[in-house]
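A short worksheet on the structure shown next.
In this view, the complex is presented without one of its protein chains, the others remaining in place.
Labels for the chains are A and B, by order of writing; each one numbers its residues from 1.
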Amino acid sequence: MKMNGGLGPEAPSCAARFRVTGAGRAPGLLLVLLLSGPAFAVADPKEMLPDPQQEARAEAIGSQLRCLVCQNESIEDSNADMAKDLRAIVRQRVVAGTTDQQVIDWMVARYGNFVRLKPPLMLSTALLWATPALGLLLGGLAAWWGRRRAVEQGGPAPLTAAEQARLRELTGAE
Amino acid sequence: MLAPLGLAAAAGLAFWKMLDRMAAGKFDPHALDNPLVGKQVPDFSLTGLGKAKGFGAADLKQAAAAKPVLVNFYASWCIPCAEEADILASLAAEGIPIWAVAYKDTEAASGEFLNRYGNPYARIANDAAGRVAIDWGVYGVPESFLIDRSGIVRWHLAGPLTEDSVRSELRPALRAIA
Partner (left out) sequence: MIPELGNFALALGCCLALAQGFIGIYGAWRRDSRLMAATPGLAIGQFLALAASAAALAWAATHDDFSVLNIVQNSAAAKPLLYKITGTWGNHEGSILLWGLVLAICGAAVALAGGNLPTALRARVLGVLGGTSCGFLLFALTTSNPFARIWPPAADGQGMNPLLQDPGLAFHPPILYTGYVGFAVPFAFAVAALLEGRIDAAWGRWVRPWALVSWCFLTCGIALGSWWAYYELGWGGYWFWDPVENASLMPWLTGTALVHSAIVVEKRESLKIWTVLLAIGTFSLSLSGTFLVRSGILNSVHAFASDPARGIFILALLALVIGGSLLLFALRAPRLASGGIFAPISREGAIVLNNILLCSICAVVVVGTMYPPFCDLLLGEKISVGAPFFNAAVLPLAIPVFAAMAVGPLLPWKRARLWPVVQHAWWAALIAVVIAGACSIGMKILPALAFGLSAWLILGSFAEVVERTLLFRAPVASSFRRARGLPVAVLGAAIAHAGMGVTVAGLAGASLSTQKIVSAKVGDSFQSGGYEWTLMRLEDVDGPNYSSRMATIYVKQDGVPLTLMYPSRRTFPLQHQTTYDVAISTNFLRDLYAVLGEERDGAAVLRLHVNVLAPWIWLGAGFMALGGALSLADRRLRVGAPSRARVAVPA
């Protein structure tokens, strides 16, 4: 893994992050980007496209693309030098009139599917995309199984006198 | 009722395997694959940095047809680049042609860097804007690529060359295309 120095000439915020993490000084807190310098993306107003619609499109595309030298940040959110370059390329291509998918494909051709924050549906990500449906399916099955088990056990077992007294106590005044 | 235990056990086993391989240095969750490996070098053309001779895809393919070329992206402001300087020098001394792409660098800074750490490069192309590097899928410096006789990228390393990676990766790759 490339550490400090390998990221960009103007030591971007991400580099600081690598440095600290590399030194084993990760704090024990449970919050995102704790060590990240505050990313201050699109820090330069000149970077933005003059046409607000094109700029919005570029931002939408950029937020789907991962900043390669950062941890789980899109190129829109990152202040890293590399992210800045990629942002500029996205904007150039948006102005040139390419489709969103073409811009993403252009990035994938260079950096692989790693660059996509939303992985495409393919064999290796089938399980990932199936998770919501699988969760519902398994949950439904468990509920059905639990109900069948309860019915098989004869439904609400006849309460003993002591249990009935307890039940009255439990449900209280209701 | 065994399902939760089974799931947890499978996850635990996979985690153990990852940690084990991480400790052995065989698994780096942070490393990246470069899709260029197995493909033709992308088209580009760059001028030289300072007095050095630049090159483009055509020059590179032509030279590689005679003898496989190691392409090295470096920058004078990059600390790990200095770390691999000795290894690059010894590879150059063996007669392996090393062509460099200076990433976002200036002539003055690069000249000083090469004076200090030695110049193992046969040619140095100037990628001041860093756009060619992006076409190569480079996401930081240093990165090295091995180009075979037919102009195909055979091997890639993101990060500095080390004795270990030269022995276990670069040399087998060189032997395979020799």
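Everything that follows uses one rule, which is that contacts are C-beta pairs under 8 Å (C-beta built on N, C-alpha and C of every residue); 3 or more make two chains touch, one makes a residue touch a chain.
Worth saying up front: this structure is predicted, and the values here are computed from it rather than measured.
Listed by residue number, the positions of chain B touching the unshown chain are 1-2, 4-5, 8-9, 11-12, 14-23, 27, 29-33. Touching residues on chain A toward the chain that is not drawn are 16-17, 20-22, 24-46, 48, 63-64, 66, 71-74, 77, 112-119, 124-125, 127-129, 131-132, 134-136, 139-140, 142-143, 146-147, 149-151, 153, 155-157, 162, 166-167, 169-172.
Criterion: only the chains that are shown with their structure count from here on.
Once the centre of each chain is set as its mean CA position, chain A and chain B turn out to be 29 Å apart.
Residues 28, 30-36, 75, 77-81, 104-105, 130-131, 134-137, 139-142, 158-160 of chain B are the ones that touch chain A when the two sit in their complex.
Contact residues of chain A toward chain B in the complex are 1-9, 68-69, 81-82, 85-86, 89, 108-112, 114.
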